[in-house]
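The following block contains the structure, expressed as structure tokens.
Omission of a single protein chain aside, the complex is shown with its protein chains in their original locations.
We just call them A and B in the order they show up, numbering each chain from 1.
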Amino acid sequence: MSQQTHRLSQGGRIDRGREIRFTFNGREYTGYAGDTLASALLANGVSVIGRSFKYHRPRGLVGAGPEEPNAIVQVGLGGQTRPDQRATQVELFDGLVASTSARLGFDPMGLNNTFSRMLPAGFYYKTFKWPAKSWPSYEKRIRQAAGLGYSPTEPDTDRYDHMNAHCDVLVVGGGPAGLAAALRAGRAGARVMLVDENAEFGGSLLAERDAQANAIDDRSPHDWIAASVAELSAMQEVRVMTRTTAFGNYDHNFIGLMEDKADYRGGPGAGEVRHRLWRVRAQRVVLATGALERPLVFGNNDRPGIMTASAVSTYLNRYGVAPGWRTVVFTNNDSAYQTALDLKAAGRDVAAIVDIRTNPTGALADAAREAGIPIHDSSAIIKARGSRRVKSVQIAQVKYGQLAEEGDTIACDVVATSGGWSPVVHLHCHIGSKPQWDDEAACFLPGPDNPGQSSAGSVTGAFSLRKALSQGFEQGGAAVAELGFEPTAGAAPSAPAPGTVMPIQPFWIAPTGKPLSRGPKQFVDYQNDTTAADIALAVREGYESVEHVKRYTAMGFGTDQGKLGNINGMAILASLLDQSIPETGTTTFRPAYTPVSFGSVAGRTADHLFDPERKTAMHDWHVQHGALFENVGQWKRPWYYPKDDESMQAALDRECRSTRNGAGVLDASTLGKIEVHGPDANRFLDMIYTGGRRKMKTGTCRYGLMLHEDGMIFDDGVTAKLDENHYYLTTTTGGAAGVLNWLEQWHQTEWPDMDVFFTFVTDQWATVAVNGPKSREILQALCDDIDFDREAFAFMTFREGTVAGVAARVFRISFTGELAFEINVDANYGRHVWEAVMAAGAPHGITPYGTETMHILRAEKGFIVAGQDTDGAVTPMDMGMHWAIGKKKDDFIGMRSLSRADIVGEGRKQYVGLVPTDGSIVLPEGSQLVNDPEAALPMPMVGHVSSSYHSDTLGHSFALAVVEDGRSRHGETVYSPQVDGSVIAATITDPVFYDREGARQNV
Amino acid sequence: MKNRYSIFSLARNALSHHENWDRAWRSPEPKSEYDVIIIGAGGHGLATAYYLAKEHGITNVAVVEKGWLGGGNTARNTTIVRSNYLYDESAHLFEKSLKLWEGLSRELNYNVMFSQRGVYNLAHTLQEERDAKRRINANRLNGIDSEWVDARQIKAEVPYIDTSSNARYPILGGSLQRRAGTARHDGVAWGYARAADAAGVDIIENCEVTNILRDGGTVTGVETTRGTIRARKVGIVVAGNSGVLAEMAGFRLPVESHPLQALVSEPVKPILDTVIMSNAVHGYVSQSDKGELVIGAGIDAFNGYGQRGSFNIIEETIAAIKEMFPIFSRMRMLRHWGGIVDTTPDATPIIGKTPVDNLFINCGWGTGGFKATPGSGWVFAHTLATGEPHWINAPFSLDRYTTGYLVDEHGAAGVAH
Partner (left out) sequence: MFQIDCPWCGPRDQQEFAYAGEAAIKRPENPASLSDAEWADYLFMRTNPRGRHHEQWRHVHGCGQFFDVVRDTVTYRIESVDVPGRPALGDAS
């Protein structure tokens, strides 16, 4: 076990009483509670944590937060593994196992670095084209080399959920500005949510020394944080959440948060949730998202030990870890001086401060001088030396951005750099706002506020603590005031006035005295190995837009999404193009701010809850009787009921035979059912259906087709006239919701003057469809208050009565061509009536049948199934259903479209029957039909098979199809070439195969 | 002559520190007049310019672009290329395109990384199975490779997909087009731009068309933010802005613009070697060469030009991906974004004449535009050059909405592209 050689003897917000064991790349280490994996590795002196993507250069930590590009690790094993985790955001827990996919020792792919000249930006566009057949193998090698971690290969057993929340004010970011905003808003009594991605609140304060010199309201910073959080937590209407990242800002103040509820402690316990996705609708949002420090770009700036200054301070002050013994600070602004002072305070050497500015002045510079730190002004580090660890840096005098004079080489094991601060404008920009460049602060700031949103703290460029606190307080107050709350009086939390500050001097790349193409590698995007030379190459080749550069060089495409390097890259691009940074612009900020687990985005929408299952009242009976089910929309419908080891075809034959010869019963409850009431119901339905509805008599039923306004069939069903001004319609199973919407839309938006309304009753009724010559006898046995006599209860009429003791509507309609009755009862009695029908039918051999037999029986009769025999591009005429169009109607929806040139012309595909020449062959559904199977490809096709079955009744196979001009081709032969090379010949026939006169349903 | 790209030129240029590469395309000032102006330097517009030069010898051509070339849907799609469409008209168009894809890297001397890794369109219901088989049969008779694979075969080739029968919508099988796959989206635009530029075409970025000039019923040029440019013929190829341009020219389109969203995961080592698409479960996924899972979502129903959609669509899509690939639950979404797709009532593009003489339009690709890039450019170049559509794009006329000759690919294409 390794020692924590780099741990300071005191300080930090870690709990030294709780030692934590963890494993990295197979080796055991210890850290403390409160560490991240990154701080613990650093404490153990591990400096190489990964290798770069393209050149395989050794890499160490650069940052301490979400900007970290290098320390990307795999955490956990087996089904619990999670790839591509930033070590800086992985909290340490006992037993943590982490690894990198990169080889940290000798890496043969490190040769890529040696031959890196062959791998400039976009090299893959220029090569691998030849020989053409070899691209798959090139590609395979490229793919193997790419990718960071490993996807799990076992299903995830963890649970995730969603929480919807509303609040008055959502404060994003719990640093000084966010805390101040939340305090002000909370004190006014508003419903406030305060969220922070970190394990604890405090933001930038956690990276600073907890010194009285930084006191807020006379408390030390850490005490102030604790007091503020305590005050907020005690407020009833306030919710404070750590480990919760606002990852996306969406329209109308909808914010997505992801809360880690378990990863930080090694995973969820039984019944616990791993991640929770919060869907927050906030009246006001205060973005206090802070700022991220930019590194400076110089030669070999990727060597392990080279970090941002704020990361060095964070490791020192928050985690009690010193990244090394002797640091060179390289900066263009004041803030890194604080890091130098922090290092001194921790007893570490600061070899030099290298400042690009001339004669740095101000409070921090003075303090550094006082502490005896040598300051090299007007200077830059031009390159670093060392491979697995920085060993020294070469500095030089810089004038007007050019190398003036090479200076000393300074030995060091840490370089802390600061190129200034980039406000985290990501959330502000997610909804289309553009950030605005500020010359003075040398950074992009949020543009004008989005409606209902404001920003506070360093995200606005307010980099001093005092300003951040007052701005937060102000924005918290403004947010609640706009909502009608009375902000409490009192002053903002006060911090000491900052000392004199020397302005930042923008500086984007250190000159090396050589062209970019010939100097040492100067990395802009570490993870993608994008260098300044790559940007220069892109520009040389004409890829000048910032988006082209991003895409050509892969800059900003890594898992840090350019948080660390993009601004440097854009600025370097701007200077290469000799234009300003605002002219160059940024790439678009897209959610997610930091990555969000798929599991949490899906939430509970998984497994059996992926989509609700709808089941009929008789469902359990079907299960008990061995039914296999078919998914139709969300419904589970019995498909067929195999007995013992019966084949599917044998089961279908049996079900068909029984129905044609005795009785069969179908659960038809899933058909959509809509009641239509009102004095204008018939006028309305007359417009909706192709057929006339005005002259329907009460007690009768009619088949109807609905068209879209383009004339194409979209649904069909039966209309029953229950009473004057009262109709009942059925729809297809899958089309029910769509039909209701259709009716409502026409009524509400086109004919609101019509007095009619619709009630969706699909779930209220169970439907038992008894079919077959014995169906009358069965009904008679169950019902004594309806006269089932042929004349008294005619075909296409309905009666109300009592079936098996239950009030019922009985429709004499038939989808099989047999004598048939559909019994509709309150769904609560569905199973009772079904069982009564089964019992009453037993003497007649009643047989339950499912959708497949239903399809065979209806197809034998030529009845269509909308959506199977029609595909959204067929008219009633195509289907030979002229009879369904009201002769005397002058308008209905879709009617006008039926007279367009290409609808009435020749060559339309028309509905026909097919009988295969070899009646033992069932034409596969979906077969295409041709006139000449010998024709060359592309072979002209004249139609296709929509339904096809073996018919026990007919004794041979048959099919339904559409064929070009098919109605005039009855008796002719068409051919169907099959995938296996065979050709099935079939004769075109009328689509009605059985009982063409309709005698059997009329008995 | 420009640098030719090859491993040898790469090596040669490495010796000179890559300081001698030419620009991939020039940045010319617009001339006052061209034979043809193409509005829109996306993949389709650039391909049109390239084929105008290559196939028709017309090189006095400007491609004007309001932003940066390849910056619209070319830059925002999920890069799927396939041709297994149901209807003959679509099949011929997309197959023409696929054939061009197959030789494109060499033809353009630019690696567009067309990766024929196969595309599966899954069937989860019996009706989807019927539809898939109908499409497969039609594809084969149209000379397009297409096959039915059952759930067992799918599992064998895509080991981490959930083909269990107790899934909410079990996978019954699917269609597979082995010649289909993915390509590098930006590379396609850049490759065409470079080749068109080499042929003499002026590609003019940051040049927004503000008006379409007409004399009587005939187009005479365009007004732009960089001045007036005359032309004998003008082609509009501006996915996401078609209606705006049509309005400038005084006609209406049966087009509505919607957000279409997509997302990528963080990159991981190879885990998925093909493209999986599903309509019933509503999502599609492949893995990029960088290792990201590239996932396509559904279209947002509302009209929108904001290049962003509704978060619930992202939720539904990821739930669908998790349903098909339960192993991906612990992967993380790195970035999601939206493009703008121009949809037509029959889910089929419009490529041809407009009510204005010598003004032509190519639009309405919905979610299917990327895969069509070469073929679309090829037929549109023919249309611009000859003034008449090629037989392949003749069915895709604007007047089909009047006559009723619609090529309704809704059933065949749905959302999944």
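Observations on the structure shown:
Please note the rule applied: a contact is a pair of C-beta atoms (placed from the backbone, for glycine too) under 8 Å apart; a residue touches a chain by one contact, two chains touch by 3 or more.
Everything quoted here is computed from the prediction, not taken from an experiment.
Seen in the complete assembly, the chain not on display touches A, B.
When you scan A:D710, A:D878 or A:E925 for touch with the missing chain, the hit is A:D710.
Considering the whole complex, the residue from B:G304, B:G377 or B:P395 that touches the absent chain is B:G304. Considering the whole complex, the residue from A:P131, A:P752, A:G907 or A:G955 that touches the absent chain is A:P752. Residues of subunit A in touch with the missing chain: 250-254, 281, 431-432, 451, 709-710, 741, 744-745, 748-750, 752, 890-891, 895-897, 900-901.
Interface with the hidden chain, as seen from subunit B, comprises residues 241, 243-244, 252-257, 301-306, 310-312, 345, 401-403.
Please note the rule applied: only the chains that are shown with their structure count from here on.
A straight line joining the Cα centres of subunit A and subunit B is 22 Å long.
The part of subunit A that touches subunit B in the complex is made up of residues 81-84, 101, 117-118, 120, 123-130, 132, 135-136, 139-140, 142-144, 146-156, 158, 160, 248, 250-251, 254, 256, 279, 430-432, 515, 517-518, 533, 537, 540-545, 547-548, 551-552, 554, 557, 559, 561, 588, 590-592, 595-599, 601-603, 605-608, 610-611, 613, 630-632, 710-712, 867-868, 871-873, 897, 900-903, 924-928, 930, 937-939, 941, 944-946, 976-979. On subunit B, the positions that touch subunit A within their shared complex are 5-7, 9-11, 14, 17-19, 21-27, 67-71, 75, 88, 91-92, 103, 105-106, 109-111, 113-117, 124-127, 129-138, 140-143, 147-148, 160, 162, 168-169, 184, 186-187, 190-191, 205, 265-271, 281, 287, 289-291, 306-308, 310-311, 314-316, 318-319, 321-323, 326-337, 345, 400, 402-406, 408, 410-411.
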